[in-house]
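All remarks here apply to the structure that follows.
Only a single protein chain was left out; the remaining protein chains are all shown in position.
Right after this comes chain A.
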Amino acid sequence: MNLTLKIWRQKNANDKGKLVEYPISDISPDMSFLEMLDVLNEGLINKGDEPVEFDHDCREGICGMCSLYINGEAHGPDRGITTCQLHMRMFKDGDTIVIEPFRATAFPVIKDLVVDRSSFDRIQHAGGFISVNTSGNTIDANAIPVNKHDADDAFSAATCIGCGACVASCKNSSAMLFVGAKVSQFALLPQGKIEATDRVLNMVKQMDEEGFGNCTNTGACEVECPKGISLENIARMNREYLKASLKG
């Protein structure tokens, strides 16, 4: 495959940045998108040019590290996958592919296609956990009965890998699918109920402080989410938040 890539190049957080065009040839349709970028970078390095910076780690779709806004969609045109699982067979020979970083005020660009998603970490620190007494008499989690539906829903919510595709896809750069998933995975389980009030209030407060936008229920996040996190999690978070606000 011969392709034309238009890639966002930005030296650092303060640089204005611009799209730069790179022709690339002899790309196998069996390559992953990141392998294609590896080929591009090899060529750039051999020519003495600066390689394109992009995030990646496990390349198995589970770490949530890779990002990229490809031809106007987070993780590209395929569904239920991360960029590392996107294959070049999704494109046609001769295509022009526009590659941009995830855009949000709360995800500032560090360099080229790499963005700082530590705002997600700070939201997690605000309440995305349960406190467990580890004094030696900790109850085995499996000893507490959990309704099957709740267990399934909690598990589904917990599959969120925190990649930020929801924020990138949302026209408002809202993080509510991410926070909704993190709130839900605990709110549904007995272990999470003890700190439920503080959790949702603190996580939403942190989310707002980070500068994410307000959800307007377009549903774009759910469609683009590599793990298929459902909008039901946002509704659950809304309920939890309203309940917690009334409690004080």
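Basically, a contact is a pair of C-beta atoms (placed from the backbone, for glycine too) under 8 Å apart; a residue touches a chain by one contact, two chains touch by 3 or more; residues count from 1.
Keep this in mind: contacts and distances are computed from a predicted model.
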Omitted chain (choose from "Succinate dehydrogenase / fumarate reductase cytochrome b subunit", "D,D-dipeptide ABC transporter permease", "NADH-quinone oxidoreductase subunit N" or "Putative ABC transport system ATP-binding protein") - UniProt protein name: "Succinate dehydrogenase / fumarate reductase cytochrome b subunit"
Chain not shown: contacting residue from A:27, A:104 or A:123: A:104
Touching the absent chain when the full complex is considered, from A:27, A:215 or A:229: A:215
Residue touching the undisplayed chain, where the options are A:32, A:67, A:169 or A:185: A:169
Absent-chain contact - pick from A:48, A:94, A:136 or A:248: A:248
Absent chain, residues of chain A that touch it: 6, 8, 19, 69, 71-73, 77, 98, 100, 103-106, 169, 171-174, 176, 204-205, 207-208, 211-220, 223-224, 231-232, 234-239, 241-242, 245-246, 248
